[in-house]
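Other chains of the complex are left out, but the ones given are in their true place.
Chain naming follows the written order as A and B, and within any one chain the residues start at number 1.
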Amino acid sequence: MTPTPTYRLAVDDHIMIAHSLDDEFFGPAQQLHGATLHIRAVFHRVGLERHGVVLDIGEASAMLSRVLDPLRHRNLDEHPDFVEKLSTTEVIITYIAQRLIAELPEGHGLSAVEVEADENPRARAAVRMELTGR
Amino acid sequence: MTPTPTYRLAVDDHIMIAHSLDDEFFGPAQQLHGATLHIRAVFHRVGLERHGVVLDIGEASAMLSRVLDPLRHRNLDEHPDFVEKLSTTEVIITYIAQRLIAELPEGHGLSAVEVEADENPRARAAVRMELTGR
């Protein structure tokens, strides 16, 4: 018997944030600087829901947009959820992934969520969170 | 002992199709509209075949092209394999992946096939099918 195919749906958005990374580990990024983070949210599912999709694209984009709204045009050094923390790209995408998961509707049927961010044209980071007990 | 490396080879092509998604779930996409689907076929393999490749790139491209030919410049609402179905991007790539698998030569040695489609600059979907009993 062939296994059920697995699917993923990805939608894109972006945020433009300022921050500083206050640890000598980060060299020049200790200074206050900024980044356009190109964000891709990826929703994973085993099989499709009854309309033949992973998730409605419009709903997926709207969820991502709502999650990013409190970060748009912000200085993370003064953002209540990041103050006194190292707001590395990895930490920012972890935060976004957690918020996205909290936005998922009941009975979503998804198996995992990934968030990927291009921080510059030559470097990007991603996090993947498995959804258990879905 | 280190595990055998796993490989993937991806080739690209595209199709330009018309369709409508006849369910109010799809909002404005219920109207007859169209899409250029940028298709990536990804072939997975544990280790390499004897010429040091996953698959010959020319053969991979030709297989994908043959599979896409019956979809090029078509209205899927009137295509025998999609009529009366919801031809979502996910359903289209499932169809393409199944056809690609049917095209694979005997003894291909592949472990999985993925098909990914960019449906617009900000959204894409992918399916992955494991190949068992290879």
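Please note the rule applied: a contact is a pair of C-beta atoms (placed from the backbone, for glycine too) under 8 Å apart; a residue touches a chain by one contact, two chains touch by 3 or more.
This one's a predicted model, so the numbers in the text were calculated from it and none came from an experiment.
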{"item": "Entire complex copy count, 2 subunits given", "value": "6"}
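The rule is short, and it goes like this: only the chains that are shown with their structure count from here on.
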{"item": "Intercentroid distance (Cα basis), subunit B paired with subunit A, Å", "value": "26"}
{"item": "List of subunit A residues in touch with subunit B within their complex", "value": "2-3, 5-13, 48, 51-54, 56-58, 60-61"}
{"item": "Touching residues on subunit B, where the partner in the complex is subunit A", "value": "23, 25-27, 85-86, 88-91, 94, 97, 119, 121-130, 132"}
